[in-house]
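Some chains omitted; the rest stay in position.
Each chain carries a letter (A and B) given by its place in the written order, and its residues are counted from 1.
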Amino acid sequence: MKKIEAIIRLSCFDKVRDALAQIGVKFFTLKDVKGFGLQKGESFVYRGSVYDSDYIARLQLDILTTDEKVDAIVDAIVSSGRTGEIGDGKITVFDVAQVVRIRTGEEAAAAI
Amino acid sequence: MSLELFTVNNLWLLVATCLVFIMHLGFSMLEAGFVRKKNTVNILFKNAMIIAIGLLTYFFVGWGLMYPGDDFAGGFFGFAGFGASMPAEVAEAYAAGQYDAYADGGYTPWTDFIFQAMFAATCATIVSGAVAERIKLGAFLIFAAIFVAIAYPITGMWQWGGGWLAENGFHDFAGSTLVHAVGGAAALAAVMVLGARKGKYSEKGIKPIPGHSMPLAAMGVFLLWFGWYGFNGGSVLSADAVGVSFVFVTTSLAAAAGAVFAFIVSYAISKTHDLSMVLNGILGGLVGITAGADVVSPMAALAIGAIAGAIIPLSVVMFDKIKIDDPVGATSVHLVCGIWGTLAVGIFAADKSFMWQAIGCFSIIAFSFVFSYALMYALKVTIGIRVSEEEEIKGLDISEHEMEAYQEKESSPVFGYAVE
């Protein structure tokens, strides 16, 4: 089993979710994160001074899945989450030692 | 007239001016509460500028257009000149102790100007909520300036300035039509030219876009109600004890009935206790009673408010069905209830002609709608009226103002240093 963490743009969420749904992924966990990266943050003006916010708001999707689905999910995110501009984000895949569904106590693939 | 009566009359009009002024805070908070967080600075900016622009244009142009003087009595258009001033003959009359030399001793020319100027600014503010979250700031400010400088005073002149409607017994006490429906019609025209917010209407259906702060919205409505005592009460144009107190009673009852019936009808429709509908219902009741607050009985005031309140949920849903995207419900509150209130005078006040109420109401609305549509359209094809899709997604606060309404996470070191 794997856990996929994808950092994406806010504006791509709708497309990514639809793309995931099409390949059968409907369950995931979403986090609001701040991305520090190549893309410059917004520039702001306050009382006559211009300044940069050094981060950009991003969303992180955590998806638990079985090994064989990983590639399909990664592809789906890459194609739906891409704008081509700097700052599209990253997908990271981790090995999972164990998964348990709290409701039933089911483990491993059955829990996903 | 005695100096004393003149002084107390004038004092009431000045206090009413303060109350109408605070309606601008009411509108600001209501509109801020009903838009998304990312467009909050923008709506506050528009509201702060509108009151300034409204006062200035009314000083230079509007007042002269709206009260062109007796030479234009019964007419459609006139102009008394730029600026506001104390006519020499009035000053002399006052010096001679003739305090009814102006406006039957209800107030001074200065009071007249400033009270009217506050009304004018109110009318322009009505539009800002309806076009929120996607209109270009510059285009909106130009629209608002021209609208309040020209369109509002012209229709205002038809009735309050002694124009053709005044001569025909049309009755619009404090402006259900002359202020609210005029503003509401402009809002409708502006929304039609501008289009809906991105994502609002799609093949998937109607996407509700909830406002970001119900406390701000509720505060706005309470402040508007508060200010309405000046709006309607001041329209008595003197401190006449029975007259003003009667208007307070009808105004209060209509607002209360509006709240209750908006609640009942919206509960019937969606089986929930929808605060936004109750808030709009209060405003609907207030707009509704504005035309007849001086001439209808308390029971009629209850009926007018109740029907206005009941209209609100139906109207809001209806406008959504026909894809008129109005984030704050300005068209339902000001246009629809404004029409209702004006017609209601023809129904509930024995000596008012329903026909002339309808003629007056619709001719004024038609003028405001056509003027606004044409003006908005002209702006659209010239400087453009809509922000880019990307800017709309980001929010106007960042794209137009490079600023956020709320700095949530000061503790996280999210800010760099000034780069300029």
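The rule is simple: a contact is a pair of C-beta atoms (placed from the backbone, for glycine too) under 8 Å apart; a residue touches a chain by one contact, two chains touch by 3 or more.
Owing to the predicted nature of the structure, the values given are computational and were not obtained by experimental measurement.
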Subunit stoichiometry in the structure file as a whole: A x3, B x3
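Keep this in mind: only the chains that are shown with their structure count from here on.
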Whole-Å gap between the CA centroids of chain A and chain B: 45
Interface residues, chain A side, partner chain B - complex: 11, 34, 41-46, 49-55
Footprint of chain A on chain B - complex, ascending: 393-394, 398, 401-404, 412, 414-420
